[in-house]
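With one protein chain held back, the other chains of the complex are shown just where they sit.
Which chain is which? They are A and B, in the order written, and residues in each are numbered from 1.
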Amino acid sequence: MSTIESGLVLGPEGPRGAASAAPRGRLRLGDPLFRGIATLCGLTVAFAMFGLTAVLVYSSWPAITGLGAEMLTTVEWSPSSGKYGALAALAGTALSTLVAMVIAVPLALVIALLLVELAHPTVGKVLGMAIEMLAAIPSIIFGMVGLFVIVPFMQEKLVPWVLSTPLGSLPGLRPGPSFQGGGLSVLTAGVVLAFMVLPYITAVSRDVLRMVPQVTKEAGYGMGSTTWEVMRRISLRYANSGIVGAVFIGLGRALGETMAVAFIIGSVYTSLPRSLLDPGTTIASLIANTFNEATDEIHVAALVELGLVLFLITMAFQFVAQAWLRRVQRTAGGRA
Amino acid sequence: MNDLAHPSLTTASLRHRSVARRKAADLTVKVLAWVGASFGIAVMAFVVYEVVVRGIGAIDLAFFTQPTPQDVTSTEGGLANAIVGTLVITGVAAAIGIPTGFFGGIYLAEFGRNGRVATAVRMIANVVMGVPSIIVGVFAFAILVKPVGHYSGFAGSVALAFIMLPVMARTTEDVLNLVPNELRESGLAMGAPRWKVTLGVVCRAARGGLITGASLAVVRVAGETAPLLFTALSSPYWMSGLFGPGGYFGGPVANLTKTIYDLAATPYPQWQDLAWGGAFIIIVAVLGMNLLVRLIFQRGKEW
Partner (left out) sequence: MVGSTLTDRALTPSPGAVAPPRLEVPEARRSVDQDFAALTSQIAVRHLDFFYGKEQALFDNSIEIKRHRVTAVIGPSGCGKSTHIRTYNRIFNLYRDQRASGEIVMDGVNILSPQTDQLDLRRRIGMIFQKPSPFPMTVFENVAYGLRQHYKLSRAELADRVEDALKRAAIWDEAKHKLGEPGTALSGGQQQRLCIARAIAVEPEVLLMDEPCSAIDPVATAKIEELILDLKSNYTIVLVTHNMQQAARVSDFTAFFFQGHIVEFGPTTQIFSNPTQRKTEEYITGRFG
C-alpha cells in the first residue's frame, strides 16, 4: 500500500455493513454517540473546505470589486504607489512550474519503470525509501540548501558557462533586463521544485503502473517484446490516464510550493522575467514575503485575492487529477 | 469454418526489423532508468549531507538552552525558545487534529463506506490535502488573527491542525480498510456494541498503521513554515504563559521553522550557522521519525 501522501484514492474497496449491531432490549447510548462523533468529525473536513473558500472570498472581496481584472493583467506590483498588477507573479508561477515538470516527469517515469519492472527487490526497497525520504524533507530545508548551495553554484559556475556557449543566446535563456547573474532565478527555483515534486509523481506513477495486469504484460513479452516495448506499447497505454493524473498532482504541488521558492526566486515584483535566468516571483512567494508588511486594507485584500486565485487553480488541478485517477481504477476493475 | 488451405501469407518473405536496434533501445532505456534513479537518490543524499555538514557544528549545549540571539555582536544564543515553541504549537495542533482526523477516518471506513456523503467527504479530503499550506495560513490569519488584532501561537496550531486533519482521516481510513471484515463480524457476533468492536478490535488490529499515520502527520506539520508565517509569526523570546503579549494565545510564539527562515535571511554568518543548526534538528526529527516508524511497523512491507 502506498504510503506517500499523494492524495490518492487507491485503497481496497470493500462492502461494509452500515448498520450497527446494537443488541436488542437495552438502551445503548454508546453506539449512536460513537456514530455521531465519527460523522461530525468526518463532516468537519467538508466544513473546513467550505469555510476556507468562503473566508478567502470574503477577505478578498474589496480587491475583487475594487481592482477588477486589472490585477491579473498588469505587471507592476508596487502597493506603495497603489499598483497591484500580479502578472509577474502569475508568469513566474507558470514558468517555474513548467521547468519543474519538464525535469520531474521523465525522471519520475523512468524511476517508476525501474521500481515496477527492473529492480531487484532490495534495490527497489532502498530506492523506494530514498524517494519517500525526499518527499518528507520539509520545504524550508530545500530552501536553505537551495539558497546557500545551489544558488551560488548557478551564479558562479553554471550560468556563466551556459552563457558562454551557444545555449546562452537561445530565446528562453538569453538574459533579460532584470538579469542578476542567474543564481536567484526562475530556473534555479524550477530545478529545486522539480526534486520536491518528483517523489509524488513517482509514487503515483508507480502505483498505476502496478495496476497493469501481469497476464497482459506476459502476453506482451510472449510476443517477443523487450522490456521497453512492453512498457511503452502496453503498460503506459494501459495506465495513461493514471500517468496524467500523476502529472496533475505534481503540477498542483509545484504551483503551491512556497518556502523553497521564496528563498531562491529573487523576488522581483515589478517586471516579467524575460528568460529563465531572470529573477521573478510566484504567487505563493509574493504572499509569503509581503503579507506581514501589508497594512493597507486593499493591500491585504489583494494578497488574499491572489491566494484565492492560487487556491482555485490548485483545486482545479486536484479535481482533474482525481478524475483521471478514478478512470484508471475503473479500467483496472472493468477489464474482462 | 474458415478455409485454412491457403497458407498464402507466410512471413518468410518479410523484412525483419533490426533486433539489434530494438535491443539497443531497450538497453538505453534501462541505463537511463538506473541513471535517473541514482540521480534521485543522489539528490536526496546531497540535501541531507549538506544539512548535516553545515548544521551539526552549531549544535551544542547553548543551542538547546539559550533563546534566539538579538545582538549581532555577541556570540551567544541558541534556538531553545524556538524548539519549545514548535513543540507546544505542534502539540496543540496534534491534540486538535489527530483525534478529529482519527474519528473522521472511522466515519469514512466504518460508517459511510460507499454512501454519497462519505464519497464526497473522501474526495474533499483528498482535495484539501492539496491546498497549498500558505493558503491555510492566510485562512487562519483571517479567522483568528485579524479579528483579535494580534498574532498567536494558537492560530498557528489551528492552521497546522487544518493541514493534519484530512491527512489523518485518509490514513486512518486506508489503514482500517486493510483490516479484514471477518474481524468486525466476529466481534459483533459476540454481541459487543459497534463502538467497542471498532475501537477495541479493529483499531487494535490496525494500531501499527494508525501510530505510523499519526506520527508521520505530526512530524510533517512540525516541519511546515508557511502556515506559521501569518499566525504564530515568531519571536526571539521564550513563550510566557497563556495570555498576555508573550503568551500562547496572546502574541507571536517562537518556532523553529520561522526562526530558521528569519536567521537564514540575515547577512550574519553566526546567525546563518544557527539556522543550519535548526535545519539539522528538523532533518533529524523528520527523517528519523520516518525511518523509525517504517522499521518498527512496516518491516517486510514492499515499496
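As a working rule, a contact is a pair of C-beta atoms (placed from the backbone, for glycine too) under 8 Å apart; a residue touches a chain by one contact, two chains touch by 3 or more.
Quantities reported herein were computed from a predicted structural model and do not represent experimental measurements.
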Residue in contact with the excluded chain [from A:220, A:252 or A:273]: A:220
Contacting the left-out chain in the complete assembly, out of A:238, A:269 or A:291: A:238
Touching residue (missing chain; options B:19, B:242 or B:292): B:19
Residue of A:31, A:229 or A:305 in touch with the missing chain, whole complex considered: A:229
Those residues of subunit A which, in the complete complex, touch the missing chain: 120-121, 213, 215-216, 218-226, 229, 233-234, 237-238, 331, 335-336
Residues in subunit B touching the chain absent from view: 1-2, 4, 7-11, 14-17, 19, 22-23
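We take it that only the chains that are shown with their structure count from here on.
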Subunit B-touching residues of subunit A, taken from the complex the two chains share: 1, 3, 5, 7-9, 11-18, 20-23, 28, 30-31, 33-35, 37-46, 48-49, 51-52, 55-56, 58-59, 106-107, 110-111, 113-115, 118-119, 121, 124-134, 136-145, 147-149, 195, 198, 202, 226-229, 231, 249, 252-253, 255-259, 263, 284, 287-288, 291-292, 303-304, 307, 310-311, 314-315, 317-319, 322
Touching residues on subunit B, where the partner in the complex is subunit A: 22-23, 25-26, 29-30, 32-34, 36-37, 39-41, 43-48, 50-51, 54, 99-104, 106-115, 117-118, 120-136, 138-139, 141-143, 146, 162, 165-167, 169-171, 173-174, 177-178, 181, 184, 188, 191, 193-196, 198, 212, 216, 219-220, 223-226, 229-230, 233, 257, 260-261, 264, 272, 275-276, 279, 282-283, 286-287, 290-291, 294, 298, 301-303
